[in-house]
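All protein chains of the complex are present and in place, except for one that has been dropped.
Naming follows writing order (A, B and C), and every chain is counted from residue 1.
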Amino acid sequence: MLMRQGQFPKASEAAAKEAKTFTGNRGLDIEEGLIFETGRPENTGVDLAEPLPVMPRLGALKRKEPAGLPGLSEPEAVRHYVRLSRMNYSIDAGIFPLGSCTMKHNPRLNEAMARLQGFADIHPLQPESTVQGALELMAELSRWLMVLTGMDAVALAPRAGAHGEACGLMIIKAAIAAKGEAQSRNVVLVPESAHGTNPASATSTGFEVRPVPARSSGTLDPAEVKKRLGPEVAAIMLTNPNTCGLFEKDTVEIASMVHAAGAYFYCDGANFNAIMGKARPGDLGADAMHINLHKTFSTPHGGGGPGAGPVVLSSRLAPFAPVPFVRREGDAFRLVEHCSEAPQASGRIAAFHGQMGTFVRALAYMLSHGAEGLRQAAEDAVLSANYVRVSLKDVMSGPYTGQVCMHEALFDESWLAPAGLTAFDFAKAMIDEGFHPMTVYFPLVTHGAMLIEPTESESKASLDLFIAALRDLALAAKRGDRARFAGAPRHAPRCRLDETRAARHPVLKWTKPQPA
Amino acid sequence: MLMRQGQFPKASEAAAKEAKTFTGNRGLDIEEGLIFETGRPENTGVDLAEPLPVMPRLGALKRKEPAGLPGLSEPEAVRHYVRLSRMNYSIDAGIFPLGSCTMKHNPRLNEAMARLQGFADIHPLQPESTVQGALELMAELSRWLMVLTGMDAVALAPRAGAHGEACGLMIIKAAIAAKGEAQSRNVVLVPESAHGTNPASATSTGFEVRPVPARSSGTLDPAEVKKRLGPEVAAIMLTNPNTCGLFEKDTVEIASMVHAAGAYFYCDGANFNAIMGKARPGDLGADAMHINLHKTFSTPHGGGGPGAGPVVLSSRLAPFAPVPFVRREGDAFRLVEHCSEAPQASGRIAAFHGQMGTFVRALAYMLSHGAEGLRQAAEDAVLSANYVRVSLKDVMSGPYTGQVCMHEALFDESWLAPAGLTAFDFAKAMIDEGFHPMTVYFPLVTHGAMLIEPTESESKASLDLFIAALRDLALAAKRGDRARFAGAPRHAPRCRLDETRAARHPVLKWTKPQPA
Amino acid sequence: MRYLPLNGEDRAEMLARIGVSSCDALFADIPEDKRLTQRLDLPPPKSEMEVERELARLASKNVAAGSVPFFIGAGAYKHHVPATVDYLIQRSEFLTSYTPYQPEIAQGTLQAIFEFQTQVAALTAMDIANASLYDGSTATAEAVAMARRITKRSKALLSGGLHPHYAGTVRTYAEMAGEEAIALPPDVTAAEKLSAYIDDNTACAVVQSPDFFGNLRDLSDIAAACHARGALLIAVFTEAVSLGLVKPPGAMDADIAAGEGQSLGNRLNFGGPYLGLFAAKAKYLRQMPGRLCGETIDALGRRGFVLTLSTREQHIRRDKATSNICTNSGLASLAFSIHLTLLGDAGLCRLAQINHANAVDLAERLAAIPGVEVLNETFFNEFTIKIPGSGQRAVDRMAGEGVLGGVPVSRLLPKSGLDDLILVAATEVNTAADRQAFAGALKGALSC
Partner (left out) sequence: MRYLPLNGEDRAEMLARIGVSSCDALFADIPEDKRLTQRLDLPPPKSEMEVERELARLASKNVAAGSVPFFIGAGAYKHHVPATVDYLIQRSEFLTSYTPYQPEIAQGTLQAIFEFQTQVAALTAMDIANASLYDGSTATAEAVAMARRITKRSKALLSGGLHPHYAGTVRTYAEMAGEEAIALPPDVTAAEKLSAYIDDNTACAVVQSPDFFGNLRDLSDIAAACHARGALLIAVFTEAVSLGLVKPPGAMDADIAAGEGQSLGNRLNFGGPYLGLFAAKAKYLRQMPGRLCGETIDALGRRGFVLTLSTREQHIRRDKATSNICTNSGLASLAFSIHLTLLGDAGLCRLAQINHANAVDLAERLAAIPGVEVLNETFFNEFTIKIPGSGQRAVDRMAGEGVLGGVPVSRLLPKSGLDDLILVAATEVNTAADRQAFAGALKGALSC
């Protein structure tokens, strides 16, 4: 997540000239137009039989104006997308150390499993007797999540982390309503370091957000929480490990305070990768927690999604889970799809039953590791983050570099200021070196944050090269080698892009150029 | 096919400096070490169960010295090969106009079909009753090949074009032997423009090669053939369309001469793409012809193979086809695997029954086109080649640019000579523009040949850009802009490679560096 | 473990550099009594072959759409997806990249999103579209929330032809946010007079076409009625292929179009991941939920693309954001876009015609069964039949005979007096033999 725009320098004439070829291509870096420029509506890359001759039943609602969608023959389409793909960085090509994103290896076994006909070609509304394997899989996935988190129930419906947050808050709202406190409890405490989805989810489910600052050591002070608790407080949303990469060590105390105040403890579990197999949120007092299967359990990010954000629940909240859910009845599995069968359920939060494709991948990942392997993965993730932390802390500053971190190491840009450089510049220079930058400018509580999450998927050699390159860049910055940063990235498919222009004059779709 | 080495220039200091980063990476172009440098023999990317405890039955032949093979964890392995792949050009990324190679679109449908369990997971020695679908597929593929070529039988065993040539010549040898001429007929006529595999196949099957020159218009002169015919001649190997991209217009006359002389007409069908659906080699007098399924019928080249080179046969040669072959018996299909059942068969030319994986792909391609679509593909291939020819002939010279060509257009380097440049230089400059070069220095009969085969898979826009870029390069060459060529390629993952060094001091495998 | 590159030696060296003696020292912040020491009740690690066996066992317990005559729709459709689509979305660079926050090395994803936005806008005939939401149901809920922000009114009016899951989702969200959502009763034959309910507190009317029962609805009058009262019209669709043949939302003056994109490029997946399509009039740009990709130039003046207008989004605006969405349906939107790029107008139109024709043919075959009635006057590729007796029972019986013959309306609308209705869809994947098998199975189910 990149939170802020950098400067937009015009490149030197010389650089422009150097890059020039007749085609604009440079070896294997091939420019590619838009499909609207290369395709034509009368062309197609799909052969289809003649339709049966029938009397249409469209009434007066036949489409009059064609959509104007260009078609590409199959070879053209393949080339278009292969060329586009080659303009992307990916985990498969290199370390992707985006803090808070847990960009770990995406096993191809999982892809193959999700594509089994018996999973990919079944409809959510088939008779239950014809989808017993799917329901069993959902039950098995739930079991893993419950055992790993020490919780009592799971809502599988949420499509992603933010959806899980909303789901959890809705459940909490339903529980509060069941206690007759619907009117009075409408505040959610959210630490300032929280991910943006937390406050947004709180608002979108009708809560008011009350921020809580962290203490200087980066974690939440129970005293600060206490100050803000009251009969109007419905819940606290606590990310643990938090977005600074630190374990909230007072979580147990905070949880009991929150509970004592009649509120619920929602845990943002996006960072569960750091502690799986090492500690269970249920033991730490959580009432609800979403888990990003697309982070912790290795399902691919796909350039932005899809994910899945199941929410594990304490026994107190379990009855309020939304529909649908899977229920075992003897040897058979059933879907409970209506609140009539689950009177306390918090309704329906989306169509159908959840991200099955993601569930298959996540379960394949879990089965591959076993509990032992998952614990080892957490340890390796934390080990790698600390290795990066200690290896860079003498050249880069950061608020907590002197203390042990969990799965990610937080640095800041203050050490770059003397050179007149920013985290943004540093990130762009990393691109030239063949690395995806870390998360910059998040969490917001750290000015000029640079948050590095290597995950457990990097070899030591990969970490060592990454560290060495960052040290080299850091020394260059300290030396005042501004050119290396100002012009960066030089070697990417594009130089710095003018984000201001994009926002000032939004061009959000292609339109036919007017003849001059 | 690149036949000759170019100059190996040392790059300028400046260029070297420009390319420098700390890691050696440049944005998305990421350097990658050898597995022997990054992997370790004690690591593995495959989890395997414990072996059963048993009494070994290896006698004294247990391996003592481990092989020393490095293992990579799965994430490391994925990254290794993804990075390597990104250093390659491919049809999927751009035009691949290698003359004589028919680099057409490789449909992904074909890949999916070849991976159906019922094709990919069957063993060649399963009982015939359990592979009826496979045998039916082979029979169906054979039918298509016979109908398209107007021939009477097919030998599916050959693994590639060259193997098909050898197979065809073996069949001819068997036929000659059957006529009692085994001792006397041992010469094969091979035009000078023939692909290198032709003479090599002839030698490897025990024939002597007698070259035939072409006339100035690029095709074979029946008179020249006649001169070389005699009782010692077993066959002529004629490529049609030939490697200059021309249709051998006197093929019928040559065929009858050859037949009259008691010899056979072997046709190299590597270029069948130009005439499929337009003419049948059987009608032109061919007795045997291999077809490169990995060219004409779109199966992927895979960076060098595998392919398949089935040989179609006239009724005269059919009895001499090697084992195995498929025979229909009522509703069932059988494999004839031994010469005892086919007494005239020319033996066995490889284990098992042929390149099934390639057959599935080729048949999927044929079914998709139908006969009509194949004819259209041939027409488009020829149309595109002629379009390139006329669009470049005013700036590039070539021996036959004034006459209609078939699927490929032949140019030469003579027009580059005044600028002190070669076809090799020109090819390398094309790389910078984002194109794979054409075939250079083949066919050998044309000095400094540049053979362009666009295939039917290119859009007009793609051809137009290719033409425009080649014209721009041509004009640059004529202008004497030597720098653009001498330093090329500048933008590829590597600059010119020192081929002389590679050949003089062959390093064909990695060896552990000696400590200095 | 095959996915973990570090070995014991590496770990020891790294611990040494960090200056701790064991990995547990790194977890010292976890209260000691909360550290997991016991073994969890979970199975041991499995080899790849073992995982394949276990998951294949589960998969084989399901009846896949391709393996039987299949006529289920109701918001998710079985279409044929060209092999190329799945191949391309599995390119490492699409599959394993993150949200394109570093545009210089994410132009592939960004250009694909820009093309997707343009395609969705064209398909729906709307001005602008976003980079995707989770699915059709949550897109509809987001549309309602957006309409509330724009109109500063609370009430959402939900047509009785809206997919019941969509209506449920909107209602849940509304309830939680303390807003009003009024759902009209199920409207099997598109007979409701929705306009009559629009008042000055109405933020929006939400109408689906083809509706849940398969009817095509002309939204133009409702749009006019909405606009006359200062309300917005949200047009919903669950079958994107219909837009190849049926009047699009934009042509009926809808303000927001929200729909499900699964049926292009994506498989059934038992309900997810799917793809929320979201388009609107240009004037509502600043209230759009979700990511937007925009065109710009780079330092050398070359065209390029970036995520833009993110001041609407949660990561900048936090509790004031237009939506809480972060991760969306990126890869599903890419599949959609690739499929549509392969089709083009010509292919999409042909595909829609085949769907329609197959559905008409099926309707005729089913209507010919004594006692079976097709309730729709108009439809695209899905319609509702009324049978003598329980739809649920008939569908279960057909399933027993190896025909997946639609969805009993009662499954989604229980206790609504619609137990004798079945929703039936036909697409290009059904052959004449499939349709005949369906008619036969239905006849059989009714007669026993």
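Everything below uses one rule, namely that a contact is a pair of C-beta atoms (placed from the backbone, for glycine too) under 8 Å apart; a residue touches a chain by one contact, two chains touch by 3 or more.
This is a predicted model, so every value here is computed, not measured.
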Among B:G347, B:G420 or B:G480, the residue in touch with the chain that has been omitted: B:G347
Of B:G39, B:P191 or B:P399, the one touching the omitted chain in the full complex: B:G39
Contact residue for the chain not shown (choose from A:G27, A:P51 or A:G398): A:G27
Absent-chain contact - pick from A:V82, A:A261 or A:L293: A:V82
Chain A residues that touch the omitted chain in the full complex: 27-28, 40, 42-49, 72-76, 78, 82, 107-109, 111-112
For chain C, residues in touch with the removed chain: 2, 48-49, 80, 82-83, 87, 90-92, 342, 428-429
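Heads up, the rule we're going with is that only the chains that are shown with their structure count from here on.
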Distance from the mean Cα position of chain C to that of chain A, given in whole angstrom: 20
Whole-Å gap between the CA centroids of chain A and chain B: 46
Sites on chain A at which at least two other chains make contact: 74, 78, 82-83, 86-90, 92-93, 105, 107, 368, 431, 457-459, 462, 489, 492-493
For chain C, residues contacting two or more additional chains: 1-5, 45-46, 48, 50, 82, 84, 92, 104-105
